[in-house]
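Note that one protein chain is taken out, while the other chains of the complex remain in position.
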Amino acid sequence: MALAVRTLFFAAYRDLVRTSELPLELADGATVADLVAELRSRGGPFAHLPPDPAVAVNRVYASASQPLGEGDEVALIPPVAGG
Amino acid sequence: MALAVRTLFFAAYRDLVRTSELPLELADGATVADLVAELRSRGGPFAHLPPDPAVAVNRVYASASQPLGEGDEVALIPPVAGG
Amino acid sequence: MIRADVVRGPIDTAEVLAGVGDAGDGAALLFVGTVRNHAGGRPVDGITYDAYEAMAREVLRAIAGEAAEILGTERVAVVHRIGTLKVGEVSVAIAVSSPHRAEAYEASRYVIEEIKKRLPVWKKEHYSSGEEAWVGGAVPAPVGPADHR
Partner (left out) sequence: MIRADVVRGPIDTAEVLAGVGDAGDGAALLFVGTVRNHAGGRPVDGITYDAYEAMAREVLRAIAGEAAEILGTERVAVVHRIGTLKVGEVSVAIAVSSPHRAEAYEASRYVIEEIKKRLPVWKKEHYSSGEEAWVGGAVPAPVGPADHR
């Protein structure tokens, strides 16, 4: 079984990987940490993503161990600087 | 020797004694406490002034023991409620 | 640049705030005190503020100066209105501007707390019942401004 998710990139991460969105297929039961590992394993600029970035799943901050679901919107969140 | 001062009344104190200003002659060396005692001894509404009100001498808050000088502007200050 | 005023007409809060602005700062804070429609459970129509005006100006200037020390900038403006105000009208506006928001909050709060403690201003509440009364407040301590810090 496979799991399709949308991965979103913002600010410094978007500039790094040169895209704002990437569809990914992950193994069933994959977690946030698995997604990050999968991204980094693509090599090139993706290898420069941090190993434990802040991540939001469906617009809520998630821990690395959170399991992903079909169709989830997974955003890699660089250090924030609003205000 | 005598000492001439101006005494000012505001808000509830002015309503009480029915004047906003009163010239007073005090003995040389008189203090803030002496002035208050003198006022209260006049009787009538003046007797209802508190025995230890906040007092400003020349627009600066003063202690009861502060000596007064010729021409001082002495204000009896009811509890303040600005803002 | 420090502004400390006692005025008899309406206060333009936007103008008070604009007066402290500076392109080198990043944080500005405006406190606005207004006349409430109730006090101690009683409906209120308005308030008359009385003041020992000459002294109030001096005390307000001292408070603003002390706030500027907290703030680390001279960008402090405080305006207190006296006279008769209706419900919802602005009685006091305090604006501060600083590169540092922590100091902005601290300085702004300092000004309103010191006003309540030592500004020689009094208020008479006009109740909807037709009655009116002077409101009891704080008893100022017999010390110079510097000792208030």
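Labels A, B and C are assigned to the chains in the order they are written; within every chain, residues are numbered from 1.
Throughout what follows, a residue touches a chain if its C-beta (ideal position, glycine included) is under 8 Å from a C-beta of that chain, and two chains touch if they have at least 3 such contacts.
Since we're looking at a predicted model, the values are computed, not measured.
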item	value
Which displayed chains the unshown chain touches	A, C
Residue of C:D25, C:E58 or C:E103 in touch with the missing chain, whole complex considered	C:D25
Absent chain, residues of chain C that touch it	13-14, 17, 21, 23-38, 87-88, 99, 101, 105, 108-109, 112
Touch residues of chain A, complete complex, unshown partner	8, 10-12, 15, 54-56, 59-64, 66, 75, 77-83
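Everything below uses one rule, namely that only the chains that are shown with their structure count from here on.
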item	value
For chain B paired with chain C, centre-to-centre distance based on mean C-alpha positions, whole Å	26
Distance from chain C to chain A - Cα centre to Cα centre, in angstrom	50
